[in-house]
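For this view, one protein chain was removed and the others were kept in their places.
Chain nomenclature is as follows: A, B and C, assigned in order of appearance, with residue numbering initiated at 1 for each chain independently.
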Amino acid sequence: MINLEIPKKLQQAQQMAHQVGSGVFRPIARKYDTIEHCPTPQELVQLGMMMKAMRQQGGGGNSEKGEKAEKKNEGVRNGTNLMGILSTTELAWGCCGLMLSVPGVGLGNAAIDAVGTSEQKVKFGKLYCAMAITEPGCGSDSAAVQTTARLDGDEWVLNGEKIFATAGDRGDAVVVWATLDKSLGKAAIKSFVVEKGTPGMEVVRCEDKMGLRVSDTAAIRFSDCRIPKSNILGSPDIATDAEARKKAFGGVMQTFDNTRPMVAAMALGVARGALEITRELLEKEGVKADYAKSLYNSSALQAEIYRMEANLEGARLLTLKAAWMADNGQPNSKEASMCKAKAGRVGNDITLKCVEICGSLGYSEQYLLEKFARDSKIIDIFEGTQQIQQLIVARHLLGKSSSELK
Amino acid sequence: MINLEIPKKLQQAQQMAHQVGSGVFRPIARKYDTIEHCPTPQELVQLGMMMKAMRQQGGGGNSEKGEKAEKKNEGVRNGTNLMGILSTTELAWGCCGLMLSVPGVGLGNAAIDAVGTSEQKVKFGKLYCAMAITEPGCGSDSAAVQTTARLDGDEWVLNGEKIFATAGDRGDAVVVWATLDKSLGKAAIKSFVVEKGTPGMEVVRCEDKMGLRVSDTAAIRFSDCRIPKSNILGSPDIATDAEARKKAFGGVMQTFDNTRPMVAAMALGVARGALEITRELLEKEGVKADYAKSLYNSSALQAEIYRMEANLEGARLLTLKAAWMADNGQPNSKEASMCKAKAGRVGNDITLKCVEICGSLGYSEQYLLEKFARDSKIIDIFEGTQQIQQLIVARHLLGKSSSELK
Amino acid sequence: MTESTEPLFDLSLTEEQRITRESMRRFAESEIRPLSRKADEAAAAPAGFYDQVAELGLSLLAIPEALGGAGVGHKPLSNALSAEDLAYGDMSLALGALTPLGFINAVLDFGSEAQQERFLTPLADEKFVAATIALMESRATFEPSELQTTARKDGSRYVLNGEKSMVALADSAQFMLVIAQVEGEAQPGAFVVSAGAEGLSLQSENYMGLRPLSLQRLKLQNVVVAESDRLAGGALPFNLQRLVDLSIIGLCATAVGCSQAVLDYVIPYVNERIAFGEPISNRQSVAFMVANIAIELDAMRLLVYRAASRAEQGLDFHEQAYLCRVLCAERAMEIGTNGVQLLGGHGFTREHPVEMWYRNLRSVGLLMGVAAV
Partner (left out) sequence: MTESTEPLFDLSLTEEQRITRESMRRFAESEIRPLSRKADEAAAAPAGFYDQVAELGLSLLAIPEALGGAGVGHKPLSNALSAEDLAYGDMSLALGALTPLGFINAVLDFGSEAQQERFLTPLADEKFVAATIALMESRATFEPSELQTTARKDGSRYVLNGEKSMVALADSAQFMLVIAQVEGEAQPGAFVVSAGAEGLSLQSENYMGLRPLSLQRLKLQNVVVAESDRLAGGALPFNLQRLVDLSIIGLCATAVGCSQAVLDYVIPYVNERIAFGEPISNRQSVAFMVANIAIELDAMRLLVYRAASRAEQGLDFHEQAYLCRVLCAERAMEIGTNGVQLLGGHGFTREHPVEMWYRNLRSVGLLMGVAAV
């Protein structure tokens, strides 16, 4: 039965996340935005332990539930994916940068959950795992990975440089994309877990950024970095025929089907945060967006708010849909990109508009509006830019390969 | 000295055109929208004769002035191009469909003015010349012309089919793009004047259209259609080296540098027409857009009007700039496409928005708003779609060839 | 998560909805779409069309069993799904098909039992019986809560004066629910006026789109309505907001159907159309336009479903309907104009349906009171 309300059961988790967002993140959001490069904020350490514990108890988003959800024909499920969207939204509402800095739950963990063996999930699930895909020369072109992995005895030897690894400095480990053989293209790209402190792995620098300043974004160099053979995620075999190759890379790309809606949720949280502050500031001046009159019979400010709310709601529902599909074992690559595309741009539009309509208050560091407008920009870029999402959606719709529609 | 006001001298011509728009076109605009396919409206016949006479007296836009304007270093000129923009805007303000139906001034005439010899300008200048570029299979791809022209003794023999020829049925002649040799690509494309009644030329049909319904849009078939050798515009030689080939086609394409700002002007006229009616209807209800308060302290309707006015003004000034450059002998391909791109989309946006905010009055045939919203759409398509204009602008900016940036 | 009786977040159809959708969609594709262009050119629904629609049972389903219907009651969500599916065939004809249902729903919600019997029984017919709602008035800043049409109480009757516009099927409607400001009352009232009532006159008008919907002006000059024909409350007290919101959901649902038609039409077109040596869909500007149609369309759809589902569950839905309208008005028009753009000059001709969809979709930002689901 079509119902787009959040069930009470999930609302509880949502509220808990909201409390973390409002009670833990908000009070320190400005502080850590200003400090920038620093060790993991003390305020987050305990939270990280708590969340890890929750994860293991199945309260937050453990992989076991994720597997169950894959089984079809068990009736509709509201599972870990939906839960993940709801809590991510609330945490990002508090502060997206702090959320990404909570030790214990990295994007690498999502990759391990998606393609790792049960053994790997247990072993690396305890680690705080960053994700390292992008390279200085390749941007959104995930298939152009130049970092190499060569098997030498019982070890993989990694060489190459990665950039834009969120939590790459503070994390316990990094999931690294590397190719086993450049000449074999996408199919030869595999992901590997490299634990911190492994010789040959070096954090070259942490980026100075416009937003998400508390979150560390590391450039990491691998120079003859040796890791155990068992640290490869998925099969080490390189698919031989074209179809299998495509599938193999698809497997790696599949991670995105789970992570993109999560990133969309970050945009939702940041945008809603901005919109709420804006509504409060406007209400102080007697401007209430109460849906009393038609759009064009409202004031300009009311109309702006209605438009922002409408687009935010569209982005929110698209995101929930993508997560719901994952929970119910439906392939959702297209929908994952759709929600990321819509939420990414809507998040940026809304936060920027909120700064504008609140005038000096919006632009000032006195409120978080200007911070949200800085933070929101990267959400439309990382985990696949707006343009990459559109490419993916278009290829699905038009039935095109990546060589036809470049 | 930077001055973006229209000098009084030009204002007179502008006002005359406005009077035609308001006195002749507006009263019959709805009538002919409803009638659709009909012979040239009687009301336009006399106007056509008058305008032709004006053209020849140099009041409206004759080619002599155009040539003078080409000469540099004679001080700033406000010439035929600027005049053309101003009068086109006013006429389109009245009714763009009727403007395109006035016998005597066709798009083909612009092509003859741009690339014809003095002899041809005299001879064909008296005719009402349509333009036939597009073919059923090629759309915006002007270089993909399949219609052929073969020299046979003292005559060219044309074969092929053209669509979307404005005034192709009612005109005295058609300027046809045809290739002398398909294997030689763009450089072999030439334009030819085919007078009406030439055996082998047949108007296959006139399109049923959403807007500009009074204007005839013909599909024309040429079957061994023989025309005098002298009816070719420009040189019959096919450039041999790559650079010269490019130039030769560039010559044909150059027409667009003059016509695109004219088409942009159509969008300006239609949009301003819609906006003015909208403002009147709103003022009746007490909504006055008087620029009294800041954008966000205005009402939603005022804010919409301000935004539309701002974008319209941007489109208008871009269009004037492109025309001014032509008047002063400056290459303006990029600017011609820029103004067409901006005016095309702004014209469509504004007319559609006006319908929406005037509600039932906007949607009803009682006013011309809904007609403007239909008419405006083609302006963003013909003479090069929005997308084609962007391609051209981008190639200029990025220094790309058409094979690099497709 | 353990099982619970509380509804989960869910996008699945019920079995019943699935079956209904299939037949609606089949009807839309095989019976409506082929008539669409002709109806637009004629500015009228083809003869017999609405009787065919009657066989779908849209009206009958809602009417109580005692009055000759199926007694399913007022089901905004199911109705919205039907609106979407029918509009996939043609938006105007879909709105026409749903117009009597809007009247029926209003009577079900706000009418007494006696009124239901009086006004619904004649509509519980195998044949199509038209009934409609007259809400809009022709001025640029029309607001449903600020009506100029008035109802003055005069003993046990009301005297109505004013002018309504965009009244769907006004020329064939047996009953019209006229919304008027009641003198001496704060809120507007709803009055059932029968066809042919004295003082009632129609004026036909043409619009940019929705031409077959027979949107007309309705003049009321001292039209007398018995007090018993005022819908003063039944299952619910009369609530204009609710009526308007349901009509917005209905209209937006048809916008979703029509936008889906655009998407499904442009995909093969851009894949087949060759320019510069390749299908134009190989170009990002074309492909991204298609992608954005799909993205915004799905967002529109989800907003419609949420508002309709809340209405059906008895939850507040004003804010959701409002946002639905805001998003759909903007995005549907964007989809309409991009649909034409993707076909270029061909899209501007009446050989292809995209220009008609462009015209129809413009209505989403302005129409009110039609096809309340």
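Just so it is clear, a residue touches a chain if its C-beta (ideal position, glycine included) is under 8 Å from a C-beta of that chain, and two chains touch if they have at least 3 such contacts.
What you are looking at is a predicted structure, and each value in this text was computed from that prediction instead of being measured.
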Shown chains that the omitted chain touches within the full complex: A, B, C
Absent-chain contact - pick from A:Asp141, A:Asp181, A:Asp237 or A:Glu276: A:Asp141
Identified contact with the non-displayed chain, of A:Arg77, A:Arg260 or A:Arg374: A:Arg374
Identified contact with the non-displayed chain, of B:Lys9, B:His37 or B:Lys229: B:Lys9
Where the missing chain touches chain A, by residue: 134, 137-141, 143-144, 163-164, 207-211, 217, 278, 281-282, 284-285, 287, 301, 348, 352, 355-366, 370-371, 373-374, 377-378, 380-382, 385-387, 390, 402, 406
Interface residues of chain C (partner: the chain not displayed): 283-285, 288
Hidden partner interface residues of chain B, rising order: 1-10, 76-79, 82, 291, 293-297, 306-307, 309-311, 313-315, 317-318, 320-321, 324, 335, 338, 341-342, 387, 390-391, 393-395, 397-400, 404-406
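The rule we apply is simple: only the chains that are shown with their structure count from here on.
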Centre-to-centre distance between chain B and chain A (centres being mean Cα positions), rounded to whole Å: 49
Residues within chain C bordering two or more other chains: 141, 329
Multi-chain contact sites of chain B, meaning residues that touch two or more partners: 301, 356-357
